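Apart from one protein chain that is not included, each protein chain of the complex appears where it belongs.
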Amino acid sequence: MTMIDTDISGVPARILQSPKHWRNAKHQSHWRTGDEEFDAAKFGMWLFLSTEVLLFAGIFCGYAIFRMLYPDAWANGSHYLDWRMGAANTAVLLFSSWTAANSVRLAQLDKQFWFKINLIITIICALLFVGIKFTFEYGVKLPVGKAPGTFFSYPYAHDVHEPLWWSLYYVGTGIHAFHVIVGAILFALVLWRAHRYQAYGPTQYTLVENSALYWHIVDLIWIFLFPLLYLIH
Amino acid sequence: MSTPDTHAGHHDEGSYLSGPPGTISRIWQWASTIDHKKIGVMYLFAVLFMFFLGGMSAMAVRYELLDPIRTQTTEFLNASGEIEIVTVTTGESLKELLGAMGIGDSLTGSQIYNRAFTLHGAIMVFMFIIPAIPAALGNFFLPIMLGAKDVAFPRLNLMSWYIYLFGCTFGVLSILLGGVDTGWTFYTPYSTTTDADHWRVVLMVMAAFILGFSSILTGLNFVVTVHKLRAPGMGWFDMPLMIWALYATSIIQVLATPVIGITLLLLVFERLFHIGIFDPSLGGDPVLYQHFFWFYSHPVVYVMILPGMGIISEILAVHSRKHIFGYRAIAFSSLGIAGVSFLVWGHHIFTAMGELAAILFSGLTFLVAIPTAIKMFNWIATLYKSSIVINTPMMYALMFLFTFSIGGLTGLPLATLATDLHLHDSYYVVAHFHYVMMGGTVIAFMGGVHHWWPKMFGKMYNEKAGMLGAAIVFVGFNLTFFTQFFLGTQGMPRRYANYVDEFQTLHVLSSIGAVLLLVGFLIHAAVFFFSLKWGEKAPANPWGGLTLEWECESPPIEHNFHKEPILKHGPYDFETVVPPHCDPKDYPLPENPGKH
Partner (left out) sequence: MMQTLASAQPDILQKMIFGETPAPSEAAAWSDGLFLMITWFSIFCFVILMALMVFFVIKYRRRPGVPAQPSPHHNLHIEILWTVIPSASMLVMFVYGFWGYSYKIVSPDNALEMRIQGSKWSWIATYPNGSSSPETQPLSKMIVATDTSTSVTQGKEYPIFYVPENTDIRLRMMSTDVIHSFWIPEFRTKMDVVPNRYTGFGFRTPKLTANDTVIYHDAETKKNTTIAGRDMWVFCAEYCGDDHSRMAATLRIVSQEVYDQKMADWSVQLSPIDAGKKIWTQICKSCHETDGTRLVGPTWNSVKNSDGQFGFGYDAELADGSSVMRDANYYRESILDPNAKVVKGFAPAMSSYQGQLSDEDIDNIISYIQSLSDRNPNAGEDAGSSETESDTEAAGSDS
């Protein structure tokens, strides 16, 4: 591992000497080099992401089967959703994916200030996404009876199988929203460590990179959920 | 990342078992350890405990089945000339037993039985057999056999151990609250409607869900470890076959478990919020649950058996001092089984699916048999011109070849559609999968534990007592389960507390076998206990093995190797290499070794 010469003027000694500062971080002793450790962590993350994709594959599979069985309910279902809210959330997530990618780059360049700004924007976007979802989607639909399964009480339903559509809608978007929240927590952890120890820099950015990878997958799953739920009639 | 203090100092360090004085600091040392060996040992004792719990519920099942539950109504004329009717229930053995202990008053005999077999299935599958070999023996030996100091992500490893404990806690809690009667497969709509006002079923499903995460994280850790931490000089085809088996297992764990995750989550939602996806009254499809469930649970059958096959490859080679026959064929058949395992889930649902799908899945199912058969032939061929010693591990390996071939061959009529319509959900299936799961995995696990016991704990065990235990287990196992093939073909359905009279003889025989099994395993428990307490110190390489774990000390030091090993010979080069730490006089080499 080569030590990159960076500007450390203005950084308090308390932070510079912290064992968690990126210049002081060492790889775990069972690895030969830090690069190997980084590669392994990234490989492990990709494997984990494949499990995430398979988790959602179950929901997509259920969606496809019931769409085939009850096409009317599914066609009606997507009419109930406001595509503008979906599109707004898509835009929010895409933008946050860009800032997440930025934060990795900025960590590599040791631009600590802009690195943190990008993290903050990503977290705000995540909260915005969840906020839109809960306030303007769940919050509007649940009171009028557009609820899953036996809680369904919407009086103007056209098709007997619409409760199932809502079940899949809430399960799919709900689990996705949970992933968004987990992502926000991950970025908050990164942000706190960056703020407290300057833990990430040109030679040490594993957690930033993996959080961003996770974030891209969350984004990608939404890119599938959005047209399937909101756009296809 | 900071360097934990425990990883400092590579030289003159002690055995991984040695620790600081004081009980509390030792407990803390184990509870907070990120050493794969300690985690493996903790897993080993946890799965053995779960095996004991599951075994006890199996004994309960066999006890109940000694005689059928009967309602007997007697009509007779009493003294005053009126017809009197007296109804008694006989054969509720478990209810009487529990009644004597003062519990379970509110349940009928059948309800108690249903809880007993559900417990047996859920504990054995989710808490014993899935983690048994990969998480216990795999955790301990995978890094050592690769020549690494630890798994790729030691802290993740500790986390998956705690997730496992957490999941087991959920399961045990559910049992303590009164048990679950869904069967370990949680088939809908029964599982979503039974015991509706209680949390027990949700707890048990959550236990399986949480244990799934533990399984995913262990699998993920192993895949990365195999890719990134092989010793210098160790190519893919220099890996011991145990590693190949664990690698294939881990891939299945990583790819299949998320699907059961979402399925069990949907099941929980179904129970709590009635979302209707598996509920026929809302238009949902209960058979869809079975498809989802078996899409995971069939590959998981190979999570259970593949590591067992890996152990058998190791034991056979070491104890017969022979290069394994067809190394590549065995390695690739592990991957082949892993691949095909994702295509055959439908054969669990032959009686609930359309004709076309049934035919397709029948054909695909036969594909699994081929790599399995290849492995069998290779193992037998390995024994040719070898030097075989009969000890406990080798006895278990030979037993495995016996019971596992019965398990495999009796699977053929189940893959054959016409005969499966008869055998499906009968005792034949019960016997078949016990021959595979127990005759395969548990037997291999026992063999593996004996094979590596000296390495893990640095103590030898009593060989004669071990062989006696193995022999009793063998007899007991075959008596218990071979009878069940006949029960099944003659028409005994599975999960029955009650049966018609003509099945009683076979059931009694089967229960006697179960008692023998218990005796055999208790002997093993005693052997292990005596070994830990008074066993003589084990040499570094008691069997003359060539894989890297035999190069470290028994028990291994904290970081496994004094210096990083460099691979100089293959794992099975018994013809050309004197095993490490061994006297060449005891390990003569042939004069003209064969070609490689």
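Order of writing sets the chain letters: A and B. Residues in each chain are counted from 1.
Everything that follows uses one rule, which is that contacts are C-beta pairs under 8 Å (C-beta built on N, C-alpha and C of every residue); 3 or more make two chains touch, one makes a residue touch a chain.
Note that the structure is predicted; figures quoted are calculated from it, not measured.
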item: Omitted chain - touching chains that are shown; value: A, B
item: Options B:Leu66, B:Val202, B:Ala357 or B:Leu409, residue touching the unrepresented chain; value: B:Leu409
item: Identified contact with the non-displayed chain, of B:Met56, B:Ala231 or B:Ala352; value: B:Ala352
item: Options B:Ser57, B:Asn157, B:Ser426 or B:Asn541, residue touching the unrepresented chain; value: B:Ser426
item: Residue ranges of chain B at the interface with the undisplayed chain; value: 69-77, 83, 108, 110-111, 113-114, 181, 183, 187, 189-190, 193-194, 280-281, 283, 286-287, 320-329, 351-352, 355, 358-359, 362-363, 366, 369-370, 373-374, 376-377, 380-381, 383-390, 398, 401-402, 405-406, 409-410, 412-413, 415-422, 424-426, 486, 489-491, 493-502, 574-575, 585-590, 592-596
item: Residue numbers in chain A that touch the chain omitted from display; value: 69-72, 159-161
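One rule holds in what follows: only the chains that are shown with their structure count from here on.
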item: Chain centre separation in whole Å, for chain B relative to chain A (CA means); value: 36
item: Complex contacts: residues of chain A adjacent to chain B; value: 19-20, 25-30, 36-37, 39-41, 43-44, 47-48, 50-52, 54-59, 61-62, 65-66, 69-70, 148-151, 160-161, 163-164, 167-168, 170-171, 175, 204
item: Partner chain A, residues of chain B touching it in the complex; value: 1-4, 7-8, 143, 148-150, 152-154, 156, 216, 220-221, 223-224, 227-229, 254-259, 261-263, 265-266, 269-270, 273-277, 279, 282-285, 288, 292, 559
